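Here the complex is missing one protein chain, while the rest keep their positions.
In this document, chain identifiers A and B correspond to the written order of the chains, with residue numbering beginning at 1 in each.
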Amino acid sequence: MHSLAFDIAHMFAGAMLVASFALLYQRRMSGIVDTYVVHSLILTVAAGWQAYIQDAPHLYVTAAIALVFKTLIIPIALRRIMRRLDIHRSVETVLGIGPTMLLGVGLVALSILLIFPVTESADAFAREDLALALSVILLGLLTMITRRNAITQVIGFLSLENGLILAAVGVRGMPLVVEISVAFSVLAAFVVFGVFFFRIRERFDTLDVQALGEFRGERR
Amino acid sequence: MLVGLLLQGLQMALVLALAPLLVGWVRKVKARLTRRRGASVLQPYRDIFRLLHKEAVLADNASWLFRVAPYLVFAAIWVAAALVPTYATSLAFSEAADLIVIVALLGSARFFLALAALDAGTSFGGIGASREMMIAALAEPAMIMLVFSLALVAGTTSLSAVAEHMLTGDVGLRVTLGLALIGLVIVAVAENGRIPVDNPATHLELTMVHEAMVLEYSGRHLAMIELAAAVKLVLYVSLLGTLFAPWGIAQFGAGPQALAIGIGAWVGKLAVAGLLLGLFETSIAKMRVFRVGEFLGAALLLGLLGTLLLFVSRNL
Partner (left out) sequence: MSVHVCLFAIFVLLSGCPAGIWAARRPGGSALIYSVCAAVAAVMAGTALGVLVRPGETAGAVLPMGVPWLQAHFEIDALSAFFLLVINLGALAASIYGMGTGRSEPEAGRILPFYPLFLAGINLVLLAADAFTFLLSWESMSLASWALVMAHHRQSETQRAGFVYIVMAAFGTLALLLAFGLLAGTGGNYAFSQLRQAGPDAGLGVVVLLLVLIGAGSKAGLAPLHVWLPLAHPAAPSHVSALMSGVMTKVAIYALLRILLDLLGGVQWWWGALLITLGALTAVMGVLYALMETDLKRLLAYSTVENVGFIFIGIGLGMAFQANGMNAAAALAYSAALFHVLNHSWIKSLLFLGAGAVLHATHERRLDALGGLIRRMPYTAFCFLVGSAAIASLPPLNAFASEWLTLQAILLSPDLPQWLLRFLVPAVGALMVLAAALAGAVFVKAFGIAFLGRPRSAEAEAAQETNRHAGAAMTMLVVLCVLAGIFIGPVLHVIQPAVAAIVERPALPGFGIADIAFVAPTGVGGGSYSGFFVFLFVAMSAWGAALAIHRGASRATRRSPAWDCGFALNHPAFQYGAGSMAQPLRRIFGTVVFRATETVEMPPPGSVEPARYCTTQRDPAWDLIFTPVAGVVAAIADRIDGLQFLSIRRYLAMMFAGLVALLILVALWR
């Protein structure tokens, strides 16, 4: 079944994998948010394409959720909060960028090693899509644990969730996809809000203008 | 047989003739995008002509290697460019060398240029040579891993056969080809010394890589090196065009009309690539030298990923 439709589905999964690697590569905060926007955009198009070729209209809803919520609302909110709270501009990593990306390739190998021998009887295209989606999930997890900054950890979590949605839409006939998408999106929103309430409380403690003035020695 | 040799000779002549034009076109695009008029697109030809007729000034302690290196560099790059199918897929010389040999020929050009940089005995030569070898140490393996991905897709490393396969074969859209495209663009930018890796128009020594290596060259030697750099740009653009945008290339045994279409398509691809390169260079900033390692490391890992995916599945 070497048809163009499945090739295009593969291309989208591969593009999401490249976007996950690009997420690992970024050093600047604005770069990370922009890469996440691209990541979600590819998910939108992939979900839409799957809706088209599987003839499953409820997947269009998933695509719409990804577009509105993940490509527009969350990044705008993130950028606004980043500007307000004057968050540090570069990302600190636990390992260097090179070793992190090498670990990423290792994780892709691991997910292929996991999926391929287990699903010998399944359709070849479904296996590959599943392997690529699992790689995106593992790379999201890697992004979370190799960064010290809370914002990047949130984005790692969001990209992990994108990978889960990709896996769900890739499998033909998966039930409750839309419900899963909504649930994950609400979860993501709560996580984002949680992180920001925490940071705002921290910041407001030290952003107290009077305390700052005392430190500078201007007010006796 | 004779026709094959004629076509090969025509390709070598065209590559040499169009190379300065491509460089001029990229400079013109960059000038226009930064709201300048820019020099004429024929200016590089005039530059090379002027340099060829000037006397070459040699440093006191420059040895025979310094004088021979420009010709070796030019010859290696020109032979490599002769092996890349531009307007026809089959070339008379294609059995003599495959993709790996092309990469190695570019590597040997770089080897001799770095040695010539060290020959002058100045610190700028050392800066250029050490940074160039750092870039080479990552760009060359990345290129070979990308060659592996392409060879596994097409079943051979011979570039003519790969081009035929891309043109007529049942290739379709593949993930590994997408990865190879991104990787090849990164390697092409690095190898040609373009922003963000190196600035070809810089005057600041601390930002130089290629310019620092050729700082002591003048006259006809400098002309050969500039011409070689231009031919290298044409090589990479043609490689990208042949592999990822193969429409219009004349196939084996085609008539003169198809060849004319092939030449027109190739010139069109050069123009589009020049435009895109100018846009790309104008829109981003140059990287710090030690970030280049990560940049090329990403290309190497994309190549490794592509090869890995092809090793485990024939459809990817």
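What we mean here is this: contacts are C-beta pairs under 8 Å (C-beta built on N, C-alpha and C of every residue); 3 or more make two chains touch, one makes a residue touch a chain.
Here the structure is a predicted model, which is why all the values come from computation and not from measurement.
Listed residues B:L10, B:A39, B:L118 or B:V185: the one in touch with the omitted chain is B:L118.
Within the whole complex, the absent chain has one touching residue among B:G4, B:G38, B:G172 or B:G293, and that is B:G293. Only one of B:L10, B:A39, B:L58 or B:A245 touches the chain withheld from this view, namely B:L58.
Annotation: of B:V29, B:L72 or B:I263, B:L72 touches the absent chain (contact as defined above). Those residues of subunit A that touch the chain absent from the view are 96, 98-99, 109, 112-113, 116-117.
Interface with the hidden chain, as seen from subunit B, comprises residues 52-65, 67, 71-72, 74-76, 78-79, 82, 93, 95-101, 104-105, 107-108, 110-111, 114-115, 118-127, 129-131, 133-134, 136-138, 140-141, 144-145, 148, 151-152, 155-158, 161, 205, 215-216, 219-220, 224, 289-290, 293, 300, 303-304, 307-308, 310-312.
Rule of thumb we're sticking to: only the chains that are shown with their structure count from here on.
Computed centre separation for the pair subunit A/subunit B is 36 angstrom, with centres defined by C-alpha atoms.
Those residues of subunit B lying in contact with subunit A across their complex are 170, 172-175, 178-179, 182, 293-294, 297-298, 301-302, 304-305, 308-309, 312-313, 315-316. Subunit A contributes residues 2, 4, 7-8, 10-11, 13-15, 17-18, 21, 25, 96-98, 101-102, 104-105, 108-109, 112, 116, 124-125, 128, 132 to its touches with subunit B in the complex.
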